[in-house]
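Left out: one protein chain. Kept in place: all the others.
And then chain A:
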């Protein structure tokens, strides 16, 4: 099963995205054999978490089994979260200008579902060190460190920081990531700690997927990164009503 941990729909203000659509995403997924992608709507990442989340759920309904929803939590808007029918929660401390370890994000951790967070080395909002702080406070919450810290000079440090925190994985999308770095990170902390994501439609799905497909990895490690690890992460948590996220996988 191939699962993409990091996807988006919709427009983003500072550059042109030629294809922002759910239909376009599914067409590309079909061509690549990607079973499902976790999405947050960029409107939700930006100024309207509730409406953006509604649009993400609507897209998931139109394409059953192809989109897992990362519902965005905005600590300023304090929007309601659900533990049903989602992969988990997406937070973007840099856009929200709220540190990942700020207590205003506590409702996210208290939900207990997997969390995908933007991670950016040396950012005052989302430096990988803050993931360690959160992981210590909430060792039962699966946490994906988005972009593995984003900047190549920080990849190895991010991997070292999460080594002793098994609930944290490195999610590897980003325009500065390389196939070589994916292999190096897998060698450093183990392929079972690396999770494929593409950042599509923000970035091109084919480039993110292809980076893993052609990275110098053996087949077993590649399979873990392309979906095995995320399937395990999504299966780790059990929502309050006993409905497992694993049951929501296609």
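The working rule: contacts are C-beta pairs under 8 Å (C-beta built on N, C-alpha and C of every residue); 3 or more make two chains touch, one makes a residue touch a chain; residues count from 1.
The working rule: contacts and distances are computed from a predicted model.
The chain absent from the displayed complex carries the UniProt protein name "Amidohydrolase-related domain-containing protein", chosen from "Transport permease protein", "Lipoprotein", "ABC transporter ATP-binding protein" or "Amidohydrolase-related domain-containing protein". Contact with the undisplayed chain is limited, among A:85, A:107, A:179 or A:235, to A:179. Only one residue from A:1, A:26, A:50 or A:213 touches the chain missing from this view: A:213. Against the chain not shown here, chain A presents residues 14-20, 24-25, 28, 31-32, 152-153, 175, 177-180, 200-216.
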